[in-house]
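Below is one structure. I have some questions about it.
All protein chains of the complex are present and in place, except for one that has been dropped.
Labels run A and B following the written order; every chain starts at residue 1.
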Amino acid sequence: MLKAYYHLLLRDLRLALRNRHELANPLIFFVLVVTLFPLAVTPTPDVLQAMAPGVIWVSALLAVLLSLDRLFKQDYDDGSLDQLMLSPNPLMILVLAKVSAHWLLTGLPLVIIAPLLGLFMSLPTEAVSALIYSLLLGTPVLSLVGAIGVSLTVAVNRGGVLLSLIILPLYIPILIFGANAVDVASDGLPVTGQLLFLGAVLALALSLAPLATAVALRITASR
Amino acid sequence: MWNWIQRFSSPKHFYSMSAPLINVFAISALLIGIYGLYLGLFVAPTDYQQGESYRIIFIHVPAAWMSLFIYMVMAISSGIGIIWQIRLADMVAAASAPIGASFAFLALVTGALWGKPMWGAYWVWDARLTSELILLFLYLGYMALQSAIDDQRSADKASGLLAIVGVVNIPIIHYSVEWWNTLHQGATVAKFDKPSMHIDMLIPLMLMALAFKLFYGALVLVRTRNEALYRDRNRRWVRELIEKL
Partner (left out) sequence: MLEVQSLECVRDDRLLFSDLSFSVAEAEVLQIEGSNGSGKTSLLRILCGLRQAEAGKILWHGESISSNREDFYANMVYIGHLPCIKGDLTVMENVRSLLDTRSLTLTDAQIEVALTKVGLQTYDDVPGKALSSGQRRRILLAFVELSQAKLWVLDEPLTALDVQGVALMESMIIEHREAGGSVIFTTHHGMKLDCNMSSVQLGKKRTV
């Protein structure tokens, strides 16, 4: 079972590394969207600093949303998804492998580049560590919950807008607590509570989302 | 037992049994609703803070309750549909969604109308209104997914799973929005909290809630019957019904 997880994770990472240009796309999108805000609102550091947590978190959320498509789309189109479902291994484990690969390829790069964006948005240094921790706990949830949405919409033509419609409301708690952690940290206050909440949601998503995704994939295959 | 449930929940059986119930629900909803409105609009005392404008709660609060209640009904019947493959349950879920969305919309509109005299603005980011708005989004997502998938059975199962995921999320969303709201208290002037409501206000409120539930009962029966007819339009029992006309 662990071997099945490891093999599939490795396959997805290898596939992504052979398509490096695609790999960078969500990251560039993330940086680009954040850059738009100083241009659209004002470059005044005070205003930017007040907006920074929300802007960075919303952009990260959208970057993950745009990248969700590649989680199952290719496998669905070429039939590999059927083979995964016909595996003697529990589908949940395979789903977890695919979600892990997705997070390593999108969530983790976002976490790594986030300090740069903190710099762009005049975020005080105390808040940067809160930004990293909150993204580290929050982005896996975005991948896990997103997987449910993609597996429901992967067979729908032009399912992109539909995907955002069904997934964004579910992302709201992560957005609230993630952005607030950064906000509070820039006032120099402790953020343990917010991080604990994000951790709790991560634990919940880790235990339930692969199950829901497996059910959703079976529904999608059954047409 | 199992066979009995299967027979009882067949669309054909449901269709023939449900017709008289519609009138029972609709008429009692109408009577209780009229009485509740009369008590609420004319008998209940004027609020010492809000004057007459508070009377919108007799619509607003039951509508908000119903929007949540119907989402629960949808999730539970979707669960029944997915686990036990009972088609009638899927039909109930699909038939409920637009009703629930309408109640959520009604709660938002009445909330906004109430907000104008209370806060001086039609929309403020109050915790309950925000939660209600997110609930409306959940309904819209459900309906969009339902209509995007051509195969009826997959559409039911897929949107049903979404409803269940939504139900798990609603408490989390509700809690985070409440918490977010207390952080930004400055935005709201007063809260909807009603400390110890007067009994003359409580009775019409409960009557209106009951009337709304009965109204939903009548509507969901009508809509589920239509779903059954539409989905089974190629089956023998529907053809026979049509021939009798």
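Note that in this section contacts are C-beta pairs under 8 Å (C-beta built on N, C-alpha and C of every residue); 3 or more make two chains touch, one makes a residue touch a chain.
Since we're looking at a predicted model, the values are computed, not measured.
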item: Of A:Met85, A:Leu108 or A:Ile132, the residue in touch with the unshown chain; value: A:Met85
item: Subunit B, residues in touch with the chain not shown (by the definition above); value: 85, 150-153, 231, 233-236, 239
item: Sites on subunit A contacted by the missing partner chain, in the whole complex; value: 3-4, 7-8, 11, 14-15, 18-19, 74, 77-80, 82-89, 94, 221-223
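Criterion: only the chains that are shown with their structure count from here on.
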item: Subunit A-facing residues of subunit B, complex; value: 82, 134, 137-138, 140-142, 144-145, 148-149, 151, 153-154, 157-158, 161-162, 164-166, 168-169, 172-173, 175-177, 179-180, 183
item: Residues of subunit A defined as touching subunit B within the complex; value: 145, 148, 152-153, 155-156, 159, 162, 165-166, 168-170, 172-173, 176-177, 180, 197, 201, 208, 212, 215-216, 219-220, 222-223
